[in-house]
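A single protein chain has been removed from this complex, and every other one stays in its place.
Each chain carries a letter (A and B) given by its place in the written order, and its residues are counted from 1.
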Amino acid sequence: MAVNHITDAVRALIGLRSDWIEACHPVEASEVRRFFQALMDPNPRYWDAASPAAARYGGPVAPPGFAVHAFRRPPDEIEDPLGADGDPEFDGTSRLVRRGLPRVPVPLRGVLNGGYEYEFFSYPRLGERILCRSAYRDITQREGRSGPMVLIVVEDEYATGGEFRPLLKSVSTLITR
Amino acid sequence: MTAEISDAEIEKHLASLIGPVGEPVTALVEFGAVRRMALAIGDLDPIHFDEAAARARGYRGIVAPWPLLWLYFFTCTEYEHDFPFGRATVHGQDEYEFHEPMIVGDRITVTTAITGARLKHGRVGRLGQVVSERRFVNQDGALCAVLKTTLFRR
């Protein structure tokens, strides 16, 4: 192994769990509409308060995986995610893995999404707050064809409402290289 | 293609456009929509996300940046830019009137009409000029804004 990216500082992050972080605002009808329209999923459970689905779930709900994308830039966050100041190399993505977790100090630029394992429990309704807490389950290095890759396995728990009703659990793998 | 159409026919078509467009549409001013617009135009004034800051400055609540009118422009009315002449429709100019601020939680009703349509003859040939007017009124009947948009057909 030419370079070992799994330094003590990286190893210290394994097992670290964040506090509960709240999404930038409660679930809104128009963001749910944009989501299901872009997904091309016209299911009435996402918009029709008179549907049988709404009776089961207590009103129109956001799609099952919606919470995963609900943690967008809060309006008071000064740092502009597009603010690489004209850097032609900037790929438009933040290197922050999760809002509640510190960055993984690995000097690799490319990020690939390796995959997900989801476990679903309920849907968020319109107006409900979405919360998430995350943990680094594992960080390992592998030798790829084009050099070392660092695999970051992140575990997320999503919940909603005052009672922290579970929405879903996710285990995802990010590949940096 | 449409070169054969006469000026008189074009003028008749344009005249037929004048009048109301569709039914009035009502949209909720959402916090998230205000947030996206404020971030997109780089306006980090706290009146666009902090209710206490907005009230301290005399507003009823969190204030929508005026460019949010364009969200309702695009999501609230549909009308066909279908002209029997020319090749391209371009956005020419806008005029705004601002009145009562739009506040998160307001229900804004948008009423659209074509208020002007005429044929001009420019250096590059025939130019259709269509003015549409949108009036934005809140749930209390207060006029928030008037947006006049001119499209050119050439």
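Things worth noting here:
One rule holds in what follows: a residue touches a chain if its C-beta (ideal position, glycine included) is under 8 Å from a C-beta of that chain, and two chains touch if they have at least 3 such contacts.
Operating definition for what follows: contacts and distances are computed from a predicted model.
Comparing "MaoC family dehydratase", "ABC transporter permease", "Fluoride-specific ion channel FluC" or "Imidazole glycerol phosphate synthase subunit HisF" against the UniProt entry of the hidden chain yields the protein name "MaoC family dehydratase". Looking at the complex as a whole, the chain kept out of the display touches A.
Residues of chain A that touch the chain left out of view are 31, 34-35, 37-41, 43, 45, 52-53, 56-57, 63-65, 68-69, 72-73, 81-82, 88-93, 112-122, 165-166.
Everything that follows uses one rule, which is that only the chains that are shown with their structure count from here on.
In this assembly, the C-alpha centroid of chain A lies 35 Å from the C-alpha centroid of chain B. Listed in rising order, the residues of chain A touching chain B in the complex are 24-26, 28-31, 73-76, 78, 80. If you check the complex, the residues on chain B that touch chain A are 28, 30-35, 38-39, 42, 44, 46, 48-50, 75.
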